[in-house]
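I'd like to ask you about the structure that follows.
Shown here: the complex without one of its protein chains, the others still in place.
For reference, chains read A, B and C in written order, and residue numbers begin at 1 within each chain.
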Amino acid sequence: MSAPPFAVVDTPLAVEPLVVVVESAARDRGEGCGAVCTFVGIVRATHQGRRVRHLEYEAHAALTVKVFARIGEEAAERWPASTLAIHHRVGRIEIGEASVVIAAAAAHRAESFQVCRYAIERVKQIAPVWKHEFFEGGDAWVEGPVADPADDGLRREALERACA
Amino acid sequence: MSAPPFAVVDTPLAVEPLVVVVESAARDRGEGCGAVCTFVGIVRATHQGRRVRHLEYEAHAALTVKVFARIGEEAAERWPASTLAIHHRVGRIEIGEASVVIAAAAAHRAESFQVCRYAIERVKQIAPVWKHEFFEGGDAWVEGPVADPADDGLRREALERACA
Amino acid sequence: MRVTVVCFARLRDLAGLREWRCELPSDATVQSAWNALAARAPAVDAMRTAISCAVNAEFATMNTPIREGDEVAFLPPVSGGAPAHS
Partner (left out) sequence: MRVTVVCFARLRDLAGLREWRCELPSDATVQSAWNALAARAPAVDAMRTAISCAVNAEFATMNTPIREGDEVAFLPPVSGGAPAHS
C-alpha cells in the first residue's frame, strides 16, 4: 500500500515512501521521472541561543492536508509535469527527529530542486502547524507573522526562493 | 552500523541511511542540523527521444569514492558546517530505479539545498562514472565533454547553479 | 444554533479550551463566534489582530456566515512565515 501524498501523522516520518509516491506519479507524466529532490526538516538542539529539549507540533490536521494539496496544485501550475508529497509530524518530536518531509519529482534535476524548495517555503508560510518549543528554563510557542494563504506576494516570494 | 558517506555500490540504493549519516555528522557542527536535502537520480524511460530499456553504469570505483570525498571537501570550504553523503550505483539499473543518491545536511534549509545541488552538479561533472544506455534498437555510451576535476571554471559553474 | 469553536496553539492556552460547543444566533458569522469566545475568555483578545480562521477546514474570513453544526477554527500565526534561514 502506497503512502498518501499529503498527510499529517503523529508517528516518526520516513523519506523513502514519499520518494516512491512521487516517482510513481511522475513516471508517466511529460518526459518521465529522472529526479527526486527531498527535504527533511529536523529538530535542532538550539534555537535563538536557547538549548532546546524537545518540540511539540500541533496542527489543524484536516486543513493542513488541504493546504498541502493546494501547494501541490500551485507547483503543478508552475511545473506541470512535477509531482509532490508532503508529510508533517505532530506531537512530541525529539532533537534529531524529522518534523516535515517533502519529496518532489520531475524529469530533470533543476526542476525537482525548485519544486521541493517552493513546497517547503509554502509549508512554512501557510500550513496551519504550530511549534511549541520546550527549552532549558521554559517553553514558548514559536509564531511567525500572519500569513494569508491567498496572498500572491507570499507566493511570489516562495517562487523567487525556489527559482533564484 | 552506519553507512559510509561516500560509496559506489552494485545493489539498490536507499535514501534513509544517507539522511542518518549526514544528520549525525552535522548535529554537532555550527548551529546543529535543522535541514537535510536529498537528491535521487532516477533512470528515465526515455532519453533524447529513444525508448530506454535499462542502463548499465560503470565506474572507476576507487577514484569515484575519492572524487566524492573531494566534492565533500569543496562543499565544506563554501559551507563549513554542512555535511554530505553520496552513493552511486553501478551495474544494470532498471527504469524507475535510482542511480545516485545524495544527502546534504545543514543548520538551515537554504544551505542544505545549495550543498545538495552543488554536489549533484559536481558528480555529473567530474565523477568517473559512465552510462551505457540500452534502448529499443540499440545501445550507446552516453558521454559528456572532457571534464578536468581541477577546472575552477566548472567548479564556479556548479556553485552558480547551487547558489543562484 | 450550535457550532463548535476550535482554538489552536497559543490561542488554546489563552482561551483555556480547545473545543467549545457554542450557541449563536442563526445569522452568525465567524466574527460572532469570535465575539462569543472573547466574552467567555477575555484573554484571547490579545491575539485578535493576529488570528486567521477556517470554517469546516476551509480558510474563511471574519465575515464568513456560519451554519448549525459548523466547525469554526481560530488559527494563530504559523511558525514558519519566517526567513529561509529559520
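Please note the rule applied: contacts are C-beta pairs under 8 Å (C-beta built on N, C-alpha and C of every residue); 3 or more make two chains touch, one makes a residue touch a chain.
Given the structure is predicted, the values throughout are model-derived calculations rather than measurements.
Among A:H47, A:R109 or A:R122, only A:R109 touches the chain that is left out of the view.
Seen from chain B, the chain kept out of the figure touches residues 58, 60, 62-63, 66, 121, 123-132, 141-150, 154, 161.
FYI, only the chains that are shown with their structure count from here on.
Traced through touching neighbours, the fewest hops from chain A to chain C number 1.
Seen from the C-alpha centroid of chain C, the farthest chain centroid is that of B.
For this pair, chain A with chain B, the centres built from the Cα atoms lie 22 Å apart.
If you average the Cα atoms of chain B and of chain C, the two centres end up 47 Å apart.
Chain C has residues 84, 86 in contact with two or more other chains.
Residue positions of chain A touching 2 or more other chains, listed in rising order: 161.
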